[in-house]
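Got a structure for you, questions after.
Note that one protein chain is taken out, while the other chains of the complex remain in position.
Chain IDs A and B follow the sequence of writing; residue 1 opens each chain.
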Amino acid sequence: MKEHIVIRTVSRLLIPFIQLFALYVIAHGDISPGGGFQGGVIIGASVILYVISFGMEDGRRRVSESISDFMNSAGVFLFAGIGVLCILAGGAYLEYTAFAGKAAHGEHAEHALHLASHLGIYGIEIGVGITVAAVMMTIFFETARHEDD
Amino acid sequence: MISAENLPILVIIIPLISAIITPLVGRIHRSIGWLVALLATSLSFAYSLALIRSVMENGPISYWLGGWEPPWGIEYVVTPFNGLVLCVVSFITIVITLYARKSIEQDVSESKIPFFYSLYLLFFTGLMGIVITGDIFNLYVFIEISALSGYALVAMGRERDALIASYNYLILGTIGASFIVLGIGYLYMVTGTLNMADLSARLPELYDSTTVRSAFAFFMVGLSLKLALFPFHIWLPNVYTHSPSTVSALMAATSTKVSAYVLLRLMFTVYRPEFVLTVVPVTKILLVLAALAIIIGSVIALAQTNIKRMLAYSSVGQIGYIILGASIANQASMTGSLMHIFNHALMKGSLFMVVGAMVYRTGIVNIEDMRGMGKKMPFAMAAFTIGALSMIGFPFTVGFVSKWYLAVGALKADMWYFIPIILLSSLLTAVYFWRIVEAIYFREKSEKLAGLPSEPAEAPFGMTATTLFLSLLCIVFGIAAFIPTKVAAAAAKLLLGG
Partner (left out) sequence: MIELIIGKYNYWIYIALMMIGFYAMIAKENLIKKIIGMNIFQTAVILFYISMSKVRGGTAPIEWEHAVRYENPLPHVLMLTAIVVSVSTTAVALALVIRIYKAFGSIEEDKILEMKGDRTGKTPESVL
């Protein structure tokens, strides 16, 4: 039991920072290197590190099966949903500048278009990050399970 | 519900969102997954019909994704060629979805049924995306979406050989897709653009460069692997034999046809006809390979005892017909080739659906054990007979229409030596189908068939009705062939005119 203490303590210290770094990577997706997929993989990797250090049952208690199934679909739904919202707002699919609406013609037109574009890309990156993290967790849980059949 | 100009993207988005919702709502009741799939495919079919009607009247439709102007943005283009394949794929998928409800309950365990429908819808999304996109890298993305869902669908078969078939399909399909992405890289390196229309405008002055020619070679090999053109057809018989019946019917009717569409689009729209015919005369090689596929496919089909494997080798031959018509490259033969995309989907779809009905009730796949089946399942065997007549090329069936156009095209191009090849393969087809028709109707029941209880006899209503519907369409479109022929002729003129 003694040799597990080092791994568990180091993991417990590092995992919050890993996840914080992942959120940083997701948030900086549109103007610098980074983005949804990379950040999602880092979050998935942090959960896998937790399961490796603490065991499968503890990991499953923290991230239950229904939550990861829901996160799988929720992220893609967010992505496609933003696209459909752009259609409803009058533009083409994923045309974020359609959110600017009337503000695109008044003063501060540049600002409004920029803001709409940034918000759209931000939402998409978050959606991708959620799905990729959930997929990484699901793949690891499914392949590392001890089958009893 | 949303304005008509957004139709090109709705055709893709509705199946995609349905594929995501299905695992969540499927836990409530197992039929909900099927309902969602049916609704999504019906909406897509309705939108494809609206699209093709609009295209035939007003000309090609172009949709800019994200509002970005091509060639900087991704563009979705609908032309008569596209529209025809869109309608065919979505129509066949609706019919197979109606068929799938009962058939899947036997093949897949109950907790996995929502996931099956989710993969099914993802496969459908991938196919529709391949057809409608106008950007060459987006094409690769959709090819991989449909391929990955295809591997998972095949692996759901009952026998453990399905896993081996899926693994082999995965390895070969990934080689094909990697070659395609290499070709895309070469083309991007010399032209700097990824839009198909823009590539088509910039490539003619670059025809002499080795990069463009090797890109073409990579595309040909990669797409032939996906298309199962002889000799790259190795994965096809195992996949069609061991996957669930619904998946065999769906893949036989759609995925190879869509890969044939991509090949034609690449050969004739991105690289203009003069490249394919004169600069690098790949049509000569394709003619030889197509003729070999037609003959060898039919010959090997004769030797099979498992009916699904026989139909799979027969499909290898039919793909040869499509490539033959495209390689002769005049108006009549190209019309025949495009018609065959539609007709073969109808014929093979209905034949695999009959086999699925047979497996559902009796579990028989061996031709020897099929003796006397005509008395037990009269409707299903009637559908089989109509499908068989259509494959042989009997007049008044769809098989006759496409073979007629192919023969006329071969004559007009002074390549009369292909007509004996078409006749020979029709003869071989007649031999291996007549063997089965005779066993069904004119022999006594085999021991395995006699040992089964006599009630219930026919497959459930949903399965039998859809099978008969597709077979009857083989006759309807054989007689009233002018409707799809008009669209196919317009598409052929578009492809060959440049």
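The rule is short, and it goes like this: a contact is a pair of C-beta atoms (placed from the backbone, for glycine too) under 8 Å apart; a residue touches a chain by one contact, two chains touch by 3 or more.
On a predicted model such as this, the values are computed, not experimentally measured, just so you know.
Among B:Arg30, B:Arg158, B:Lys375 or B:Lys445, only B:Arg158 touches the chain left out of the display. Within the full complex, the residue among B:Ser62, B:Ser178, B:Ser200 or B:Asn330 touching the omitted chain is B:Ser178. What chain A contributes to its contact with the hidden chain is residues 31-32, 35, 37, 139, 142-143, 147, 149. Even with one chain removed from view, chain B keeps its contact list with that chain: residues 137, 141, 144, 148, 151-152, 155, 158-161, 163-164, 166-167, 170-171, 174-175, 177-178, 181-182, 185, 188-189.
Keep in mind that, in the parts below, only the chains that are shown with their structure count from here on.
Remark: chain A and chain B have CA centroids separated by 36 Å (rounded to whole angstrom).
Looking at the complex, you find that chain B touches chain A at residues 2, 6, 9, 13, 16-17, 20-21, 23-24, 63-67. Residues of chain A touching chain B in their complex: 69-70, 72-73, 76-77, 80, 83-84, 87-88, 91-98.
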